[in-house]
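A selection of the complex's chains, in situ.
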Amino acid sequence: MDLSQMNAAEQAHVSKIIERKQMQDFLRMYSNLVDRCFNACCNDFTTKALTNKEETCVMNCTDKFLKHSERVGARFAEHNADAMGATGGK
Amino acid sequence: MSFLGRGPSAPSGGINHERVEMAVSELDMITDIFNKLVSSCHTKCIATRYAEGDLNKGESVCIDRCVGKFFEVNKKVGEKLQAMGAAAGGSAGGAFPSL
């Protein structure tokens, strides 16, 4: 986001809103992650407790999802920077 | 399920807006998790022919175990994120793009 056209009061206000939204985004990411890995790894309800196989799957799923998000985020930032450059920084 | 820490200071009279916001964020997440749980266990346990309106025995047992396993997964994922120092307030290891 380009905040450079805002005055100081506006920038401070927007920064505070962004901070709050980042917390909410983190929480949403968290619940998406739980839901995604649960759905991918737990399909047998003949057992009550998580099996070893399911647990390993959940750990790998979590790991992979975070690495995936990180990589998408890095590419996203690059493309975004390109797009900003192409329109003269606006 | 206390996902978020509480604010440390406790003013006696007025409203600590940050603390209220934390509580509301926590509430939103619990609601979000609950809705996902309802949806996921419905997909996993409920037959979509809808020949009758009651839960049968198999569906009921499946729901109970589905919720149980979901909580176990929630715990495992939470512990892993915390171990990675990515828990509440920290940066998610660069998972989000800088805006």
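We just call them A and B in the order they show up, numbering each chain from 1.
Convention: a contact is a pair of C-beta atoms (placed from the backbone, for glycine too) under 8 Å apart; a residue touches a chain by one contact, two chains touch by 3 or more.
No experiment lies behind these values; they were computed from the predicted model shown.
The displayed labels stand for chain types whose copy numbers in the whole complex of this file are A x3, B x3.
The working rule: only the chains that are shown with their structure count from here on.
Here the spacing of subunit A and subunit B, counted between their Cα centres, is 16 Å.
Within the complex, the subunit A residues that touch subunit B are 1, 18, 20, 22-31, 33-35, 37-39, 41-43, 45, 47-50, 54-55, 58-59, 62-63, 66, 69-70, 73-74, 76-77, 80. Contact residues on subunit B toward subunit A in their complex (touch as defined above): 3, 21, 25, 28-29, 32-33, 36-37, 40, 43-45, 61-62, 65-66, 68-70, 72-74, 76-78, 80-81, 84, 86, 88-89, 92-99.
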